[in-house]
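Have a look at the structure below before the remarks.
Only one protein chain is missing from this complex, and each of the others stays in its spot.
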Amino acid sequence: MIRFESVTKEYADGTVAVDGLDLVAPNGQITVLVGPSGCGKTTTLRMVNRMIEPTRGVISIDDQDTAAMDPATLRRGIGYVIQHAGLFPHRTVTANIATVPLLLGWDRKRAKARAHELMELVGLDASFARRYPHQLSGGQQQRVGVARALAADPPVMLMDEPFSAVDPVVREQLQDEFLRLQSELGKTILFVTHDIDEAIKLGDQVAVLRVGGRIAQAAPPAALLEDPYDDFVADFVGRDRGYRGLSFRHAELEPRVEPTVLLGERASGEGWRLVVDDQRRPVGWVEPKRLTGAVQESDLHRGGTVARIDGSLRAALDAALSSPSRRGVVVDADGALIGTVRASEVLALIEGAAS
Amino acid sequence: MTWLQDHWSDVFELLGQHVYLAGVPLVLGLLVAVPLGWVAQRLPRLRTPIVVGTGLLYTVPSIALFILMPSILGTGILDPVNVLVSMTIYTVALLTRTASDALEAVPESVRLSADAMGVKPLRRLFTVDLPLAVPVLAAGLRVAAVSNVSIVSVAALIGVPQLGQLFTDGFSRDFMDPLAVGVVGCLVLALVFDLVIVVLARLATPWHQGRTA
Partner (left out) sequence: MSLMWSWLTDGSHWHGNDGVLLRLAEHLWYSGLALGIAALIAVPLGLFVGHTGHGRWLAVNLTGALRAMPSLGLLFIAYMWLGDHLRGEGAFLYPTELVLVALAVPPILAGTYAGVEQVDAAARDAARGMGMTGRELLLKVELPCALPLLVSGIRSAALQVIATATLAAVLGLGGLGRFLLDGLATRDYGQMAGGAALVACLALLVDLLLAALQRVVVSPGLTGKTARQPRVETRQAAP
């Protein structure tokens, strides 16, 4: 757990970057600091590992005052991931990852084995082990950066806009994998971003900061969307709050049975038919009266998204809205078809859940 | 500094020779290096051989080059042309890489806009690339100028008259004054060349806002 007690950072020329911050980042959770430029989020992060020293106030990790510890020792116990990875260009991927363990005195063999273990964990193929950073793409470099931070298995991680410097497709992949990693590892993470959507997606707790370093609201993301504290937070969180909030809401979906046709067989009937593969996984929709002969892959209409039975109401609603037949496909955890829902049914659930 | 007052005209003449021997190669060298640099930048395959080749030339110590020149050019050993050609070679060696880098440094977006507007490559070179390359070229030229001024003085050992002769004179007569005058003269001359290049570069780039080259 990271605790901030009245933490302030004031510079010599009078600028106040952080103003009397009180915050607790609970164990095993991702706490996101988000806000506009100049709100002090990065400054706050860097005060935890004393890259910047607070002017006033106390920061403690698991009730130990960070100011009382030797900075280098403190930092070796905290994972640190920054925006452009900051990999050492003169060292291989393995050597980069093994940095902190070696600093801590592990023997080479153990450190190397640990590096390989982590490469697998972050989804890097073993063939990358002896490559150099300049041979890696931005996304790959960031994975190495995360692996490097995890190497000595620190309980706490500080992450400063780690996914901002990559393109949106890669960013989404990294975010998803990061969430998967966290579900396995359960670290206490303080995460800084300027992107409210990233904050909402990743955070267990989101602290919105104002310019001048004060917390406007600190709450779970659903609460931020449903109940913003003031206009500043409401504006910062942005539009479409209702829809976005649906991502956090779940209900018992009751899909109806949907007739299907197997890929490669002939289809018949009016309207749209759902096509599945031999494992009952939906692959697309077809209109039988437009077909001649058996259903081919090229005949498939793939517009509809697919919702999981245990997924959010937002996914279910989107499945219904995007499907050409207006029947949203619902699948189980293995991706096999359960049935379909209509938008009106999902809306009824939404309204029912609200009351 | 009575010695200086007494020998002012001699020193002046040597200074003139020095300016000639250090300055002319700068111009000639620039005229050779820019096309070479342009070729190196346009044809990346040739870049390494050109840059490495010219770099190797710079490796040869000047006194050695001054002495070997007569056998290459067929001139007499005392002929200042040896020095002139050698210095030009050094200047080219220093500037080719700079020219290539300078042309490389022209922003891609500017180059592409010019091409897209239908400006032919050669015309683009003169109207777009070179003007924008002036700052980097000027920086390289300043280094070459200062370098040249000090290298030329070595030619005193083979008897070619210029400021370096004050060194050999002073040494052979165990007299410090000419030496001091010679060194100061070289430094002042280097400074003057430097300033002239800076001014010319400023004039050639009216859009620049006093950024240091």
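In order of appearance the chains are A and B, and numbering begins at 1 in each one.
The definition used in the following text is that a residue touches a chain if its C-beta (ideal position, glycine included) is under 8 Å from a C-beta of that chain, and two chains touch if they have at least 3 such contacts.
None of these values were measured; they are calculated from a predicted model.
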Sole contact to the chain not displayed, among A:15, A:64 or A:135: A:135
Option touching the unshown chain, where B:4, B:119, B:157 or B:204 are the choices: B:157
Candidates A:2, A:100 or A:174 - the one touching the absent chain: A:100
Touching residues (missing chain, whole complex) on subunit B: 56, 58-65, 67-68, 70-71, 77, 94, 97-98, 101, 139, 143, 146-151, 153-154, 156-158, 163-164, 167-168, 170-171, 174, 176, 179-180, 182-183, 186-187, 190-191
Contacts of subunit A with the absent chain, listed as residue ranges: 49, 51, 71-78, 80, 82-92, 99-100, 103, 132-135, 145, 148-149, 158
